[in-house]
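With one protein chain withheld, the remaining protein chains of the complex are depicted in position.
Entry: chain A
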Amino acid sequence: MRQRLSFCSLVLAVLSWGLLLLGTLGRAHAVPGLAGWPRWGIILAQAVFVLFVFLYQRGRPDPLQGYDFVGLLRRLVRGPGLIAAVALALGLLERAAAVARLPAGGPALLAVVYTVNLGLFVVFLARTNYAWRSLILFRSTVRLRTEWALFEVLLGATLLLRLLSWHPPATVNTVVFTALALFGAYLGTNQKWVAYLSRRQKWQAVAYELLLLLGLLVFVQYFRATRFDPLLLAPEPQGAFLVLTAFFAAFYSVTGLLVTFFNLPTARVHEQRRAEVLSLQRLTQIIQRGQSEAEIYQTLLDAAADTAQADAAWLDVPAENPAGKTTAATEYYYKVSPAEATLLRDALAHYRLSGVNFVNNNLAEKPALAAVAPHYRSLVLLPLHGTQHRYGTLYLLKRIPYGFDPEEVSVLRSFTDQTVLSLENLTLATLALHNQRTQEELKIASEVQDSLIPKNLPTDDWFEISTHSLAAKEVGGDFYDFLVLPGRRLAVLIGDVSGKGVTAAFHMAQMKGIFHALMQGNPLAKNERDRFPLPSRFMAQANAALAHCLERSSFITSSLYIIDYEQGGFMFARAGHCHTLYYHALREEVFYFQSAGLGLGIIRNEGYEKHINNQFYDYGPGDVMVVYTDGIVEARGAGQEEYGEDRLKLRLEECYYQEADAIKQFILNDLNAFTTGQPIHDDQTLLVIKFKAVQPEPAA
């Protein structure tokens, strides 16, 4: 639709121009047999031609593509500018013909050239005005668009005005004319696009606008010259419209020129800001790509030196020695030799500037510096301060005095701030990765530890066992284990390594190893009974084994029970571990075994064996043994009070008759009710061993 309209406009414009040519030629009586047209006919043809050229131009796609303002101006100069050149050439040709009085000259040639030039002028104006429209409406408001539409309609109205035979009084004419000119001038002040030009583009825009004005001048000059030519019998052209549009085109060019020209000093600032933004982006992107500290420092130095247009710059990064990682001092240089930098650094040390922002725009005042580097006149020194420590110091130098204005220094500061941020992010990222690894290692340790805890509890027809263990952290220091020994005997080991975490878990694994090694039995023993160590002997050997590897402040508490079904009794040794809680079925009594015994790793010599002893006890059917770690009795309640041995004893008195599992659950339920809402401070382990009420006959 739009294309067809545009095509029609073009056809009609060409047709009307043809008619105009015919009419003008006819009026000049230049061609014999061609009837002279009435005046109004020519004016009508003119008006129609102007209207359709403008309509055609109006319907063409927006000449402004994106932000290509210079491209728009260039195309404008190449198109209508060429038109002006042709007009000029034609005008000169006709002048030459007139002067030479060539036969081909005379009114006919004049009329043709005049009509051609008029046509070219109209095309030139249409192109220019619609280019200006694109520039005026660039990033415009709705109001401005309405104003522009109104301007177009009013200009069109002046075309019609000429067609009427009515001639308004001169004053009205002047008022209307001036008002429209002022309206055009008002619209012409919309030069927002200029702000988007770089310095170089501004110079180009200025040149193109000057060329356009020159083109306009050529036409105006031509029409002024031919206007009073006695040979030209054409009526004067659509004066008001053409003068107004020409005025508007010229005015817009001139204002654009002026705005561009006076904007030139700020153009550099705009360009600089853009460069700064780009540098900052580059700096930020580097960290996002997860690059190294060295790259960040190099980028900072380049960006700062580029932006400040420094003549020399360097960046000192001091040696670091955080735990585990040592980095050597590094320097980064920009247009300065390390030797020269060292000279300057030494001179600066004289002024004790370490760690402070320092700007000096007249280095001649600083004799120590002037002595080593007289060619530098301005200096900026910016330390890179992080929250924890200083990352380095940036030095920038210029050969001119007063080279660093406060604005520039503040931009440089934002560079260093961004760098510090990037470096700290990098540290955090590394730390996070490290933490993640530690977490994974802990998880593995936890899995290993879990595998050390016996899953398959020993079973026999004379006892039942129930166990519970809960670690306060991923890995704990509590442990227990069982071994079924020949002759219907059962060894039960429980222990607690002081401290928590991986170290404690490691010692727990060690203890398990010692248990299995010592309980393998001595094949050289004279009789079956002596093949396995007594609990006290076991503890002494374990103490000796641990002495070499347990840290000085660590110790282990442990109890070892060897229960003998055939003897109907058990013996045990308590190495500083919690007292054993016992229910004696025959006496219907709950009590704690009271025995002395020193924890493992407290005395690390032969003297230990004096501090440990064995206890023997005969068990009866229905007896219950409760073995636990201090995480149970030292568990805290809401008021920070401990669960305690007494409460544990009371619970057993209430549930001894139940099965081992039920007893364990009963105690745990009470413990959980007691500690509700409190964090677990220590690992909890609870073993319940119940000797069955009906004991099978011992094997013969």
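Note that in this section a contact is a pair of C-beta atoms (placed from the backbone, for glycine too) under 8 Å apart; a residue touches a chain by one contact, two chains touch by 3 or more; residues count from 1.
Please note the rule applied: contacts and distances are computed from a predicted model.
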Protein that the absent chain corresponds to, by UniProt name, given "Anti-sigma factor antagonist", "Oligopeptide transport system permease protein OppC", "ABC transmembrane type-2 domain-containing protein" or "Repeat protein (TIGR03806 family)": "Anti-sigma factor antagonist"
Absent-chain contact - pick from A:Asn360, A:Ser422 or A:Thr557: A:Thr557
Residue in contact with the excluded chain [from A:Gly59, A:Pro401 or A:Gly499]: A:Gly499
Of A:Arg95, A:Arg488, A:His579 or A:Lys692, the one touching the omitted chain in the full complex: A:His579
Of A:Leu343, A:Ile603, A:Ala662 or A:Ile680, the residue in touch with the unshown chain: A:Ile603
Sites on chain A contacted by the missing partner chain, in the whole complex: 496, 498-499, 552-555, 557, 575-579, 596-599, 601-604, 611, 630, 642
